Every structure is written in C-alpha cells, then in structure tokens.
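With one protein chain withheld, the remaining protein chains of the complex are depicted in position.
Each chain gets a letter, A and B, in the order it is written, and its residues are counted from 1.
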Amino acid sequence: MPSVLLTSIVVLFAITSCFKKDADFQGKELNIAVKAQVKGMDPIYSDDRYSSTEVARVYEGLLEYHYLKRPYQLQPNLAEAMPEVTDNGLTYTFKIRKGVLFHDDAAFPGGKGRELVAEDFVFSLKRLSDPKLLGNGWWTIDGKIKGLNEWREKYNKLPQTDYTEEIEGLRALDKYTLQFKLTKPFPQFLNVLAMPFASAVAKEVADKYGKELLNHPIGTGPFKIKNGVFRQSNRIEYLKNENYRKKTYPCEASEEFSKEYLKDCGKQLPLVDRLTSHIIEETQPRWLNFLKGKVDFVEPDKDNFEGALPTGNELSPDLKAKGIQLMISPYLDITYTALNMELDLFKNNKKLRQAMLLAYNVNESNKLFYNNTGIPAQSVIPPGLKGYSKDFQNEYRGAGKAEQIAKAKELLKEAGYPDGKGLPVITYNCTSTTDAKQIGEFFQKQMAQIGINISVIQNPWPRLQEKIKNRQVMTHGIAWGADYPDAENFLQLLYGPNRAPGANGSGYDNPVYNKMFEQVAVMQDSPERTALYEKMNKMIAEEIPWIFGVHRQNTGVVHGWVTNFVQTDFEPGRSAYLSIDVEKKKALLKGL
Amino acid sequence: MNIYTYILRRLLYIFPVIIGVSFLIFILFNVVCPDPTLIMLGKHATPEQMAMLRTELGLDRPLWVQYFDILKSAFTFDFGRSWNTKQEIFQMIKNGAIPSLTFTVPGFIFSTITSLSIAVVVAFYRGKFLDKFFVVICVSMMSISSLAYILFFQWFFAYKLGMFEISGYEDGFPYFIPYVILPIIIWIILSLGYDLRFYRTVMLDEIYQDYVRTARAKGLSERVILFKHVLKNAMIPVITYVVIQIPYLILGALLIENFFGIPGLGSLVVDAINSNDFGVLKAMSILTSLAFIFFNLLSDVLYTMVDPRVRLK
Partner (left out) sequence: MKSTAVEASNYSDTKGKKAQKPKSLWGHAWTQLSRDKVAMLSLTIFALYTLVAFLSVTGLIASDWKNEVGLSYGVPSRDHWFGLDIFGRSVFAKTIKGTEVAMSVGFVVATISACIGIIFGSFAGFYGGKIDELIVWFYTVVSSVPNIMLVMAIALISGKGIHSVYLALGLTTWVNLCRLIRAEVIRHKDREYVQAAAAIGGGDFRKLFKHVLPNVFHIVIINFTLTFQIAIKSEVILSYLGLGVQGRPSWGVMINDAKLELARGYWWQLAAATFAMFFVLLALNILGDALRDSLDPKLKGK
C-alpha cells in the first residue's frame, strides 16, 4: 500500500505542473494576503477592515488621506479641491472632479461606464441611510445631515424608500457641485467622507443589481474586479483600470519617509497591472506562503513575532538575508480596562482607581502580550494624533517599580481599604479568546499585589457587549481603534451623554469634562483645539476612569521587491501606490 | 410487508424527522442563543438600530412564526441572506459544494478501493503476521489527530519539499488539481484506518458464516471461497456503508479546507462559527440533516432489496 500511495503521489505531482493557470504572466502583479473572509463588496456594508480594504480598490470617495504625510492629512480624491466651509461650519460645498468614469458594466447604456456627477454622491449617501438596506455605516452620518434622519424615519415605516425626495442637507446644486448642510458643526465630517462607506455608487448599477450589488462592484477606482463579478471564494482578482482618470503618485512626503518613496513621483496610478487578494485565514499557510514569496507582505500575528522579530523590533538574520524588510507604525488605538464609574465603589473613590493604575505593570503586559512593540498609554489619546503629548507622563502609570507598589498600597489605605480589606471581589469581564483570558489573568495577578481580589469572567463577545450595555460589569477589558484620525474619536468614549448603550462603556460622567467636550467637538482644527485636547487628555490621566493599557503597533514584514510600502491605519486605497520591482523579484525568489 | 409499502413507510418517516430537526435547530438558535443583533452591529450599535435590525431579521415576530420559517426553509431552500456577509445563503452553499467535492470524492473513492482490497488480503491471511501488521498500521494512523497531520504535511511536503501548493484553490477542471492533492492524501490517511477496520470485520464476519464452512467442506479452495462467495456477500454491508458516508463528502472537512484555503462548505461552517452567523449555521444544519436522512433511507432501501430478511424484523 505505501508503494501504491507513493507512485500515485509522484504521478500526480508530474501532472500538476501542467495545470498552472497563466504561469507566464510577465507584468507587475501584487499578491496580498487577507486574513479573514471578505463578505462582499458593497460599500455600505464594508464595516470590517478586510472588506473595506477590498471595497476601496474598486470604489472611491470624495476625500482620502495623503499617502505619504503624517499625521494623517486629508486631500481631495473625487472632489476637485477641499470643500468650502461656510455658515459657521454648517455648510460644506464640494466641486466634483470632471471626466471621472465608472467602470464598464452592462448596467450602463451601451455597457460603457458613464461620467461621475454630484448626484451620484447624493444617491450613495441616501443609500447608506436607506432603512430598508440597513447599511453598517449609518452611524457615521446618523444625526449629522439636515433632513436625513427624518427621511430615514419616514421610509422606515413605508414599504418603499423614495430616493427622489429631496433632502435639505444633501443636494447636488448642479452637475458638478455638491452641498451638505449639517445639523450642528461637526468638523470630523470630512473624515467621514474619506471612509469607504461614503464611496460613489452609480444609481444604474444599484437599480440593476439591487441587493446583489454586493457581488457587482462597479466604482471609479484604480482597479476593477476581473469579469465584473465578485464571488465569495479564496481569492479576488483585480485588473488595472485602463480608463482611470489622471491621478499620479505624490511628489512630497513627510520627513519620516526616505527619498526612496519619491522615486515614482508623477507616475500614473495604479502602478501595477494586476492585483490578487488571497484569502488565507490560517496563520501557518499564510506565513509559509509569504516565505515562499507567493504573497508580497504579511502582518505577523502576535505569536509569529517571536520567530520573525527575536528582539521585538528587528528582523531575524535569516529573514534579513532573504531581502525581507520590517515596517512598524503605531496603530491609532488603545487597550484598556474600563471601570464601571456608575458604581459607588469606583465613582467616589479616585484613590482606589489611582492605586489600581499604579499597581498595573504596563511594561510587563507590553512584553507578554505585544512583544514589547506597544507604547504604554498615559491617557486616552494615542500617538499620531493631535492632542497626544510625547513627553507627558502620568504620575499614576504603574511600571512595576517597588515604590509604585508601596504608593499604591498607601493610596488604598487612604481610600479606606488597607491591604484590600473591605473591598468586594471585583469581577473582570472579557471575551472568550485565549489572549483575553491571559490578559485578564495578568490583571488579576497585578491587583493581587496590593490585595485587591479580581475574578476573571469570560463571555462570548455578544454576551459581553450585552453586559456592558446593561451595566452589568464591574470592570471589563476592551480596546478602541480609531474610526478616523482625530482625538475626538477617543475623547467621546468618556463623554457622559455617550454612556452605555453608547460607546462610553465605563459610564464616566463628569460635568466639567462634558462641557469641554461639547466645546471642542465643534471646533475646526486649530492650535486652540489641540491645546484643549491636551488639557482633556491630562484631565483623564488624573481621573483614571480606565486602567490604561498600551497603544498597539502595526508590524508588517515585506519582501524586498515591493516598493513604496507604508504601514497605515487607513489601508483602503493603499494598493494603488504599491509597486513591484520585477527584476529584483526574480533574483530574490531564487534565494527563498 | 411488501417492499413498496416498506419504502413508502420509510419515505413518510422523513416528515417527523424534519419536523424534529427544525425544532431542535429552532430551540438552539432562536430561543436559547444570545441576541445576534449585538454581534452584527458591533461597537456602533444603538438601541434604535438594533430594533430595526431585529425587525429586518424577523426576530420580533412570535416564536411559532419563526419556527415555521425554519420548517418551511427545509422544503423551499430559501434561507434568506447571511447575517454576516449579506450574501444569499443558498448561493453561498452552492458555491461551496463543488470545491468540497473535488477533494472529498477522489479521497473517498481511493480510500474505499484501497481499504477494500487490503481487507480482502487481510481476511485471507487472518491471524497471520500480515493481518496483524495492517491492523497495527491502521490503528496507528487513527491514533493521530487530524490537525497534527495537516500541520505537519503542509509544512513538510508543501513548504520544505515544495512538492505541493501550500494553500489555495482554482476553479475549474483541471486547474484545481494541484491544490487538492495534499488534501486528498490527508483525507485518505484519515479515513483509511476506519475503512480498513470496518471492511476487515465485514469480511471476517462472512468468513465465519455457515455457508463458508459448507463450501470448505466441499473442498473449494480458500481463494475461490474468498472471491466468489465471501466478497459477493460482503458487498451488502459495504454498499450501505458507502452510501451512508456520502453526506460527509458534501459537508467537506472543516480543518482541511481552512488550512488549505479550499473555499468549500467546511470552511463556510468555520467562518460561520467564528462570526456567529446563525443563518448559515441553521441552513447548513438543515441541509446536512436532509442529506443524512436521504442517504440513510437510500441505504436502508438498498439493504432491504438485497436482504429481504431485514424487512421482516
């Protein structure tokens, strides 16, 4: 039997080499590994990172982030220029770029993609708000645009949504002019328009395919999907959009990017001819495929760090020898343990909170769970955003020092709980993953040092959410990733009126803070606003409604043949700027 | 009882079973499971949106209406759209069925043929060294976790030796072949032990039957007895065994598919489990139960046709 098996293996092996589809492709091709299934390609449902990245290869919005500028800076994409903001920040008027064509599709007359007009955005945003479609991105414009909520309310009860009904705050003034009227000043509105949710969808396409638009991505973007149809599978193939408007690679960059990044300055985008997204959910095949050069870059998982990055921020020598590079950039996020500030135990007891933060050794948790790549959080705002002060040190930030433990014990005593006596067992709720459990046990260990008893409770994710919303938790471990690069997105997590079931899971409600937030939330970007952000950040650092964790970092390993690669929090749109050095790839592949 | 009445009775029995299956699924996923709208809306859930979504999913209707929906879907195959991907569930399942079959069917055929031939040889040499040797081999193969096979084979054969594709899939014959060979091999290894053991028992059972003794007394050679009589009679349990396994082929293999990136029904189920996609899980439960019921029925009917004694019991 073994010999039969062996012979058949050999025979099959011989046959297989003849069955490779177009193995002799010579152009530039990007191969991207995607970690999770891609649900579909309808912009209004693209709420997870992987689907929205795929959506943004095909669709575009009014604005985007500059590829090579940090902190992130908005620039016009389908808009001709940044909008004119009048009326105390309530009216935004955009000029739409002329001559932009949709991809060819049978939905258009004659099968040729037509020109993009302002009305397309009116339609797309109405589609995002359509109560019959329940787009996942509705929260981005909920209550922000004049008349839109009323429109949604009205058609929620009626059987059919009427898109022709005019909405006061969302109008096309002429073919190329688009005007938004907001209900209240909301400076982050521009960030919202840069999200894939607000991409331009053509009415003809939506009419023809209905809910199946999910599988017929027809946008204006740099790539078009092969054969015009998306099928949920393990790969998505894209071709360069030959009719793409004139859009070129940037010629300026922030100083952290080397000269290498400007080599393609002025070149027409996209820079590659083909792009394939390989959906590889399992870590082993993803990593092996990367090592074989089948995919161009991957983000190693937490546990894969060890092998690739023995010291935490440098590649292992054998990978370096293969021409592989390492890219690290901070994520705009924060991990934290929220304390339930509605409980008297925490609410009236700042010293207890301070003691807890002091006892929590953030460096150790960084080492254990983030391979030392995270940045210990001093307060809520992560680095990379205005409002973060690099040199600010929270005096209660625990780092495992003996005097900190002593001080924590002292504070605990002052709070009325000498050595934890008199304190109830504090429950810590987290999700049911192994990581979450380990983090919970670490928290337990840290608190035990000063005599606080923690019991870790694991919940399935929906149950945890339910508990948080119903205020049935004492403390819970969670993280927040930025929706858009503005400190407001983090500060709102502690704004009183946002209490659960809103995003403020700790239920922190401080009139002084609330007032400051209301003031800052309507300010346009300015030095005054940044100063106020910093002030609020420091206030929270002292108030400690959370046991702050770390700001995580994004780590990518990239093959030497990929050029212009940057790590970004706003990955959608990146693929147009990436390129492949075909000669170098040939040479490097031999060494793999 | 005549055979047609028997078949008719078995056919009618499908209905209570389907009612039971849909009820079980209903209890598990509609009654006792946590609120799915929270999972779907994620961090931006508002009570207003959750209410709208509940309406959209039909979760605000009376429970008995929800139950009848599930029951109905067993006949209409209209499972609606996935809660997670918003795709049509029936379409998702249709897309996944072929990739699963491309490796399970060859694996199954190969494993059945190999194990059956070995079983004949082993039955011939029963109790001797060769018998013991094969029994130990197959028992050993069964004693290793499937995940260990997958991890090791993928790393060793596909990566270290570079003999196969590490993962991936290509639609259409013959392009899928390079991607499914390693999955097929693993499938064979995983099932060979069970198959061989079962077929060996079947063959030995036949060998100890009275008619074999008679044949032997008549002076027929062992070889003739084995191939002419034993094998022929053993075909009955073999065929029913084969038929009963068909639903498993359609269901695919959870781990193999996920590791080798085959977009089949197995990985569909894993994704649905990971994203709490109850719609897909319900649909898959109903469809696989239907397949189980159907093929069980088929195997019973086949059995009755060739062995009328069964009916009389």
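In this text, a residue touches a chain if its C-beta (ideal position, glycine included) is under 8 Å from a C-beta of that chain, and two chains touch if they have at least 3 such contacts.
Note that the coordinates shown come from a computational prediction; the quantities given were computed from them, not determined experimentally.
Touching the missing chain, out of A:254, A:393, A:433 or A:470, is residue A:433. Residue A:287 is the one among A:139, A:287 or A:417 that touches the chain not shown.
Within the entire complex, the positions of chain A that touch the omitted partner chain are 282-284, 287-288, 291, 301, 303-304, 306-307, 368, 432-434, 437-438, 441, 458-460, 463. Interface with the hidden chain, as seen from chain B, comprises residues 16-17, 20-21, 23-25, 28-29, 32-34, 135, 139-140, 142-148, 151-152, 155, 159, 190-191, 194, 197-198, 201-202, 205, 208, 237, 241, 244-245, 248, 251, 253-255, 269-270, 273-274, 276, 281, 284-285, 288-289, 292-293.
Quick note on the criterion: only the chains that are shown with their structure count from here on.
With centres set at the average Cα position, the gap from chain A to chain B is 39 Å. Residues 1, 4-5, 8-9, 12-13, 15-17, 19-21, 37, 39-40, 42, 45, 47, 131, 134, 136, 138-139, 142, 156, 211, 214-215, 231-235, 278-282, 284-285, 288-289, 291-292, 294, 460-463, 465-466, 469, 480, 501-503 of chain A are the ones touching chain B in the complex. Those residues of chain B that touch chain A in the complex are listed here as 34-36, 38-39, 41-47, 49, 52-53, 56, 81, 84-87, 92, 95, 110, 114, 118, 151, 154-155, 158-159, 162-164, 166-171, 174-175, 177-178, 181, 185, 188, 258-263, 267, 270-271, 276.
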